[in-house]
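Note that one protein chain is taken out, while the other chains of the complex remain in position.
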Amino acid sequence: MKLSIGAMAEPGSTRTNKTGSWRTFKPIINVEACIGCGTCSMFCPEGTICKVADKYAIDYDYCKGCGICAHECPVKAIEMVLEGE
Amino acid sequence: MEIMEGSLAVAEAVKACRPNVIAAYPITPQTHIVEEIARMVADGELASEYVRVESEHSAMSVCIGASATGARTYTATTSQGMALMHEVLFNAAGLRLPIVMTAANRSLSAPINIWNDQQDAVSERDSGWIQLYAEDTQEASDMTIQAYKIAEDRDILLPVMVGMDGFILTHVHEPVELCPQEKVDDFLPSYDPDHYLTPKNPLSFGTIVYPSTYTEFRYMIHEAMKRAERKIIDVASDFRDKFGRHYGGLIDTYEAEDAEVLIMAMGSVIGTAKDAIDELRADGKGEKVGLVKVRCYRPFPAEAIAEAVKSAKAIAVLDKNISLGYEGALHTDVKSALYKENGPLALGFILGLGGRDITKNTIKNIAEKAQKAIKSGRVEKDSEFVDLGAL
Partner (left out) sequence: MQEELFAPGHRGCAGCGAAIAARLILKGSGKDVIIVSPTGCLEVVSSPYPESAWKVPWIHSLFENAAAVASGVEVALKSLGRKDEAKVIAIGGDGATIDIGIGALSGMLERGHDVTYICYDNEAYMNTGIQRSSSTPYGASTTTSPAGKVSFGENRPKKNLPAIAAAHGIPYVATASIAYPKDVIKKVKKAISIEGPKYLQIHAPCCTGWGFDGSKTIEIGRLAVETGLFPIYESTEGKVTSVKKVKRKPVEEYLKAQRRFKHLFESEGGEGELKKIQDIADANAKQFGLDL
């Protein structure tokens, strides 16, 4: 690796660090129940819940499994499931 | 050529360099420099943003923010102000920002003392700043322009501190020749960094570096320091070609060719020492005393110094500072540079602290002590206080 002068870093380069491996519980969105309000996306500390069509989807490469999305979902459309089950 | 105060001569040089941002906090004896620059801005002679900060810590921090945004920056301080800047100095160097600062060298408290020595800047020798020391006001002025040229070079990118002895140079009136603006513009093109804070290339500056690469980043700074040795010499030559004045590169010598005793020092005492040497050589007793002026303290020109003193039998190192518990810092560094050279006897002297005068007699006495050392073939005291009064 060539070191940059003064330890500069490229924008958004933490993307190389896949924090999905931190997860114990995995949020699963029930697409049927999802009303597409975006609350989960707004509160996600990783910014890893994105709008797909009129619903939302989670990028599990980065989701740390904190569970804020499930806790805040106004229609309880997200379930936290133990990883691997 | 005009007669002007040293601080004003430096302010004129700063103006000629067209800094974008100046940040300053007042402290004696730096005040006349920043007051004069403030006047220039107020009168519309200088189109710089002038930030009247609430502390020296913030003065250097403003320079860091501005320099990282692509601006040419300037500040000046001394003494306690420089001590308050301590961590910011290391930070500026580590971020590789070519900030230029005048150090109006002064003692450190306690006891509080506003007069000259070089304890402030010498105490920052490990900060990663290039440190230059001026002999007179003309050199302090010219060195300021050279400082930007050195700092902003793509191979260097380090901050530069121009040391000028407080009061002795900042407040003295001497004949000075100012550099014409168009020649300075030609000598020093505007600052054009490869990387700076901009949404057009949104880089992150000042990241946290882990043990895996921290050493390497420090090494890169050290290597830039080493490259600066050549650059300082080259810039001094380029300056001579352009403006006709030269003060040496890393070091300069005076009556050194045949000298048995070589006095070594930094800053304004060089002038006093030259006069003392002239008188010693003129009195017909055949005293072979010469001088090595250390113009650049960091990077430390160990090779140049070893080469300059190789024919001498004794060197007498003058330190306007003391590493309490050991000896003067220049003395330590010089001895270290000579360790492998089987060089002359090395005597160190702590003097000029807190503004105390260094007279020609002092220099003569020191030269005599060095002569005695040659005769006896040994150094009685590695380091000693000069003119110590009753306790």
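Per-chain numbering from 1; labels A and B assigned in written order.
In the analysis below, a residue touches a chain if its C-beta (ideal position, glycine included) is under 8 Å from a C-beta of that chain, and two chains touch if they have at least 3 such contacts.
Being a predicted model, the structure only gives us computed values, none of them experimental.
The hidden chain makes contact, of the residues B:I37, B:C63 or B:M82, with B:C63.
Mapped onto subunit A, the interface with the missing chain covers residues 1, 4, 7, 9-19, 22-23, 42-48, 50-51, 59, 61-62, 64-68, 70-72, 80. Remark: the residues of subunit B touching the chain excluded from display are 20-21, 23, 47-49, 51-55, 57-58, 61-71, 73, 87-88, 91, 95, 197-210, 213.
To be clear about the criterion, only the chains that are shown with their structure count from here on.
On subunit B, the positions that touch subunit A within their shared complex are 94-97, 157, 195, 202-207, 209, 213, 216-217, 220. Against subunit B, in their complex, subunit A makes its touches with residues 3, 5-11.
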